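Only a single protein chain was left out; the remaining protein chains are all shown in position.
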Amino acid sequence: MNLFTLFLSAMLINNIILSKFLGMCPFMGVSTRTSNAFGMGIAVIFVIFGASLLSYALYYLVLVPLELEYMELITFILLIAAFVQLTDMIIKKHSPTLYKQLGIYLPLITTNCAVLYVAMDNITQKYNLIETIVNSIAVPAGFMLMLVIFATIRERLQGNDVPKAFAGNPIAFIIAAIMAIAFTSLSGLV
Amino acid sequence: MSENKEKKSVFMSKLLKENPVFGLYLGICSTLAISTSINNAIGMGVCVTIVLVLSNILVSCVRNITPEDIHIPVYIVIIASLVTVVSMVVHAFAPTLFSSLGAFLDLIVVNCIILGRAEAFASMNPIGPSAKDGLNMGLSYTVSLLAISLIRQLLGTGMITWDNPFTGANVFSLRIIPETFTLPLMTSQVGAFLTFACLAAAVAAINNKEAK
Partner (left out) sequence: MNALLGAAIAFALVGLNAWLYTANKKTPVPEGCEELKPDCSACGIRDCALRSALTERKEENNGDN
């Protein structure tokens, strides 16, 4: 499959937030300031990339030879949790600046739907290693793009006169709806 | 008489304030993606309820023997095993439901509701109350999901249909809005966000009015 098409479709056209609705919890919580959004975005890219590669390796090197494909869900989620803990520990020890930027978001990413979805999607779609790498970078890049756009809009909205019932999360969903209209226009591209 | 009224208002406020979808904003991912039709909503709601009740019971059983350090991976293993079993059962007995739910059946394991209730309630309470709490949360999740799906399906296709999940055959289908007046936008992603936003605002407005 054409790698450029794969990258474009994973990042923009079938965007994981606006098109597949995954990763919404941090999307709603961490998008009130743009600096937070950048930190969260980079953390998510790193975790999804690392976790997808590790789970790909685990599936094809361990589960398939032993005919244990049904253990996919359990092993993937445990692997993701372990990877996040490991990353947190390594960042704490080696780089305080990096910890300030993105270490605080790492525990939030463990139960993020997006990580498990990408790990399992690579298996379901039967990608080879290169396609897995491209997919695992494109999807969280799309997530980060949406998060930053969303945070910028929400920051601008903060001084404004939102109706009381819509304050907080409901108006955020209205913003997401408008963004979804904008990005649906790309859907015929590939 | 007033006692009944009080009980009813306590029940309604509990349903709205502690509603996992509109009050606590848990499990939004699957809610938005699944709620395109009533079949999906009921199917997903039933699966989540079953997993929630069973996982609450199992977590409550092991709550005293798991050391503090490994309680999260142990709960994750319990929930993941249950979800794998439920997914296999659905795949075997209700294949149309399985294909329309897609990856979201497997993603029940990271549904914040299940792990959240396991940690918040089942790890500290005995089996009976945990099971009841799981049932309450699951039913309230199903009702919220049904509310969203009803609106989206009604405005999006103008019909209310229900298929038998086990055979895929249509049980009833009722056309309420003529086809020329439907809004296909509502069955797409945009409709999901809009419906959710309006319902969440409605629930927030009701909660605010009660708080006054």
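We just call them A and B in the order they show up, numbering each chain from 1.
As a convention for this text, a contact is a pair of C-beta atoms (placed from the backbone, for glycine too) under 8 Å apart; a residue touches a chain by one contact, two chains touch by 3 or more.
Note that the coordinates shown come from a computational prediction; the quantities given were computed from them, not determined experimentally.
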item	value
Chains in view that touch the one left out, judged over the entire complex	A, B
Touch with the omitted chain, as defined above, among B:Tyr25, B:Phe98, B:Tyr141 or B:Phe196	B:Tyr25
Candidate in contact with the missing chain, chosen from B:Ile42, B:Ile57 or B:Val77	B:Val77
Candidates A:Leu8, A:Leu53, A:Leu79 or A:Leu145 - the one touching the absent chain	A:Leu79
Absent chain, residues of chain A that touch it	25-26, 28-30, 32-33, 36, 40, 62, 66-68, 71, 74-75, 78-79, 81-82, 85-86, 88-89, 92-93, 96, 99-100, 103-105, 107-108, 168-169
Missing-chain contacts mapped onto chain B	20, 23-26, 69-70, 72-74, 77, 112, 115-116, 119-120
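Here, only the chains that are shown with their structure count from here on.
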item	value
Complex interface listing, chain B residues touching chain A	25-26, 28-30, 32-33, 72-73, 76-77, 80-81, 83-84, 87-88, 103, 106-107, 109-112, 115, 188-190, 192-194, 196-198, 200-202, 204-205, 208
In the complex, chain A residues that touch chain B	18-25, 28, 70-71, 73-74, 77-78, 81, 111-113, 116-117, 120-121, 124, 163-174, 176-177, 180-181, 184
